[in-house]
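In this view, the complex is presented without one of its protein chains, the others remaining in place.
After this line comes chain A, so read on.
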Amino acid sequence: MKKKEVPQDKSNLESANFRELCYAVDEDGKYTTANSSGWEPKTVALNNAIEEINERIEDAKNRVQKGETSPIEYCMELHKMDVGILASYVGLWQWRVKRHFKPAVFKKLNNKTLQKYADVFEISVDKLKKLE
């Protein structure tokens, strides 16, 4: 990549007000560095990934309303987590976390367990319950 080819496309980096550093060759073929404000192929990939996550959140929300899953799954999606990550945050086995997705099981959860989830999601137990 030549220095003048270092991409200067619009990207999400702008919101945090920084540009990334890239290595590129100057006119004499020598390696040097240049700042890049972003690159479209990367931005598109990132935006698609975000969109995918938003769809998952929306889907989980609908299923909570229909009584098909518990608020825990919704919050998990909201925090871009999957079952493995959530399980390691609350310190439970994955199968237990999955079981807590069942609304009937969720209703019977004791406060101690609910508190673990609430802490990870940074909300109160009441709020977690109310999401149902």
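Note that a residue touches a chain if its C-beta (ideal position, glycine included) is under 8 Å from a C-beta of that chain, and two chains touch if they have at least 3 such contacts; residues count from 1.
We adopt the following convention: contacts and distances are computed from a predicted model.
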Legend entry - Complex member absent from the view - protein name from UniProt, among "Putative tricarboxylic transport membrane protein", "Butirosin biosynthesis protein H, N-terminal", "ABC transporter permease" or "Cytochrome c oxidase subunit 3": "Butirosin biosynthesis protein H, N-terminal"
Inset, instruction - Identify the residues of chain A touching the omitted chain, counting contacts across the whole complex. - result: 1, 6-7, 12-13, 15-16, 18-25, 29-31, 33, 35-36, 39-42, 44-50, 52-53, 79-82, 84-85, 88-89
